[in-house]
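The other protein chains are all here in position, but one chain of the complex has been omitted.
Presenting chain A:
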Amino acid sequence: MASGLEARAATNMNAVRDTMDVLLEISRILNTGLDRETLSICVRLCEQGINLEALSSVIKELRKVTEALKAAENMTADFLEKF
């Protein structure tokens, strides 16, 4: 039985991995910019029934923040470089 469980766990994990692969592929096609980790977190959140609109807006905001920060860093870096 234990082996059955293990086997099932194994197949489960395989299935999970496959699913993740598929999802990753889809997200690549759709140009979402999500990596595996983020995607897995998202999947988990979705499975728990989060408000999708809210989640997607949050992600978009966070991305904007990241870009802004990067841009700021670049600018300051350039600035510093000049001098």
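The definition used in the following text is that a residue touches a chain if its C-beta (ideal position, glycine included) is under 8 Å from a C-beta of that chain, and two chains touch if they have at least 3 such contacts; residues count from 1.
As a working rule, contacts and distances are computed from a predicted model.
The UniProt record for the undisplayed chain lists the protein name "Tubulin gamma complex component 3", from the options "adenine phosphoribosyltransferase", "Large ribosomal subunit protein mL43", "GPI-anchor transamidase" or "Tubulin gamma complex component 3". For chain A, the residues touching the absent chain in the complete assembly are 12-13, 15-19, 22-23, 25-27, 29-35, 37-38, 40-69, 71-72.
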